[in-house]
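A single protein chain has been removed from this complex, and every other one stays in its place.
Chain naming follows the written order as A, B and C, and within any one chain the residues start at number 1.
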Amino acid sequence: MVLDGILVLLILAMAWRCVRTTDLFEAIIVFVGLGMMIALVWTRLQAPDVALAEAAIGAGLAGALLLANLRQLPEDSSAVRWRSSWLWWSLWGILGLALGFAVVSIQTTPVSLMPLVQAHLPESGVTHPVTAVLLNFRALDTALELAVLLWAWMAQRHLFEGNFKAFHSLQGGVLKTTVKMLFPLVVLIAVYLLWRGSSSPGGAFQSGAVLAAAWLMLWLAQLPGLNWQRLSLKVGLLGGVMVFFWVGLLGLFQGAGFMGYPADQAGGWILLIESVAALSIGLLLASMVLVSMPNFQEQSP
Amino acid sequence: MMLFYQVMMGVLLLCIVLGLVQLVWGHNSADRLMAVQLLGTIGVAILLLAAQAYEAPSLRDVALVLALLAAVTGVAFVRLRPDKEDRKP
Amino acid sequence: MNWLEAGLSWFGIGLISLGVVFFIAGSVGLLRFGESVNRLHALTKADSMGLGLVVIGLVLQAPGIAVGLKLMIIWTLGLLSASLVSHLIGQSLCSQRRDD
Partner (left out) sequence: MSVWIYSLCALGLVLIGLYGLVRSHHGLQQLLSINVMGSGVFMLLLALAARHAPADAVPQAARHAPADAVPQALVLTGIVVAISALALGLALLRRLASYDKGASHD
């Protein structure tokens, strides 16, 4: 109880500092710390799946992405600023009151889909409820989410401009040696998370994020990593969505409906989709972060 | 035993508050980077204690990923820090 | 057998408390030391000793071998990342000082 209170105060203070400070580097570093604290909150709210994803994405990849872009952006930006007036503050207060009322009223009418999920869990092919929801009960949502990721990646590719500042130089080979040691371990952890996903927290998203972090690490150490011109890589980027929809169509022919699997084969199909989706998510996230990094053009002219 | 773990977690959270003070009033980017590194390590320790106290083994996986990604963040911050350092004599 | 387990449990409690003391010392040091390099020294103490003692204390109370091994992997990872990042921070501090 006291712990919750301290954690909440800490988070609110960090969020305030993050939006209030005038130093952008400080804002980013506070944002990364905020991601770590929020991962703690998710574990406290009994959502370890989400905590895994937040620890990998919010506390890891987001920091690298923001910093890589901060160096390329000019100091002053043409952000539209509003002058603070009593009108703005009163609107803000009214919105706060309305949201507070909504939060209070939603608390008094508890609704849960959990009984429904648990009733159908045995026929989903996995034993972990969150994975069952993601890849069986609401599989179409997850497939479309992968498509959104792909779309954002394509849009970002077309927007990007090629003037980069180089990495800060380093002396000695400590970074390279350590990354060479860490890389197999990181890939092993990604596979482990994927494997755990069917019975306990873990799964394609978390595994993909950890894979992306592994490739990011290789890039930061300037070791030979992925070659973005390779055809197999492009297939890998598209693979998640494609396999997802093919398996979905297969369900249509077998009479289980689009995106439905027969109950006895569900486990195998889910494992296949999850492995390809994890690879795809990892590649997409890695390339989204790497596009904004120095030296990216060297390998993809 | 539960009480002991909770007290330890509370003390560690207070350490995070101290780290946050350093994060906000640090003198240069290296200080802030150290503070965020400390935050990550304390977060790992809290997660491990919580996994033991609440018998929730999946929290150890979260700790594993957090420890790993703290390293990636640290490397990224050193290699991509802003060019102009706030050079205070 | 019972007194052995009780002894291990108390030993674990002692180690965890000592680890937390290291964390406190590290954060206070981070706040109070004057030079960036000194602060780095405080940070590494908290990182390696604090986390290490907490992990060893928890290993003594771990429910099984696999959990103990996983805890040791986490500690190894923490040690590697702490030493790597402090080395890099040290380099960046040096290059800054050379530029000035």
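We adopt the following convention: a residue touches a chain if its C-beta (ideal position, glycine included) is under 8 Å from a C-beta of that chain, and two chains touch if they have at least 3 such contacts.
Owing to the predicted nature of the structure, the values given are computational and were not obtained by experimental measurement.
> Even though one chain is hidden, which residues of subunit A still touch it in the full complex?
1, 4-5, 8, 11-12, 15-16, 18-20, 22, 24, 27-28, 31, 34, 38, 41-42, 44-47, 49-50, 53-54, 57-58, 61-62, 65-66, 69-70, 72-74, 76-79, 81-82, 84, 88, 92, 95-96, 99-100, 103, 106-107, 110, 112-114, 117, 129-130, 132-134, 138, 141-142, 145, 148-149, 152-153, 155-156, 159-161, 163, 205, 209, 281, 284-285, 288-289, 291-292
We take it that only the chains that are shown with their structure count from here on.
> For subunit A and subunit B, what's the span in angstrom between their mean Cα positions?
Distance between chain centres, rounded to whole Å: 20 Å.
> So which stretches of subunit A touch two or more other chains?
168, 170, 175, 182
> Which residues belonging to subunit C are in contact with no fewer than two other chains?
77, 80, 84, 88, 91-92
> Could you list, by residue number, the parts of subunit A that touch subunit B in their complex?
So the residues of subunit A in touch with subunit B come to 2-3, 6-7, 10, 13-14, 17, 24-26, 29-30, 32-33, 36-37, 39-40, 43, 48, 51-52, 55-56, 59-61, 63-64, 67-68, 70-71, 165, 167-168, 170, 175, 179, 182, 186, 189, 193, 196, 200-202, 206, 210, 213, 216-217, 220-221, 293.
> Which positions of subunit B touch subunit A when the two form their complex?
6, 9-10, 13-14, 16-17, 20, 23-24, 29, 32-33, 35-36, 39-40, 43, 46-47, 50, 56-59, 61-62, 64-66, 68-73, 75-83
> Along subunit C, where are the residues that touch subunit B in the complex?
Residues in contact with subunit B: 9, 13, 16-17, 19-20, 23-24, 26-28, 30-31, 36, 39-40, 43, 46-47, 50-51, 54-55, 58, 61-62, 67, 70-71, 73-74, 77-78, 80-82, 84-85, 88-89, 91-93, 96, 100.
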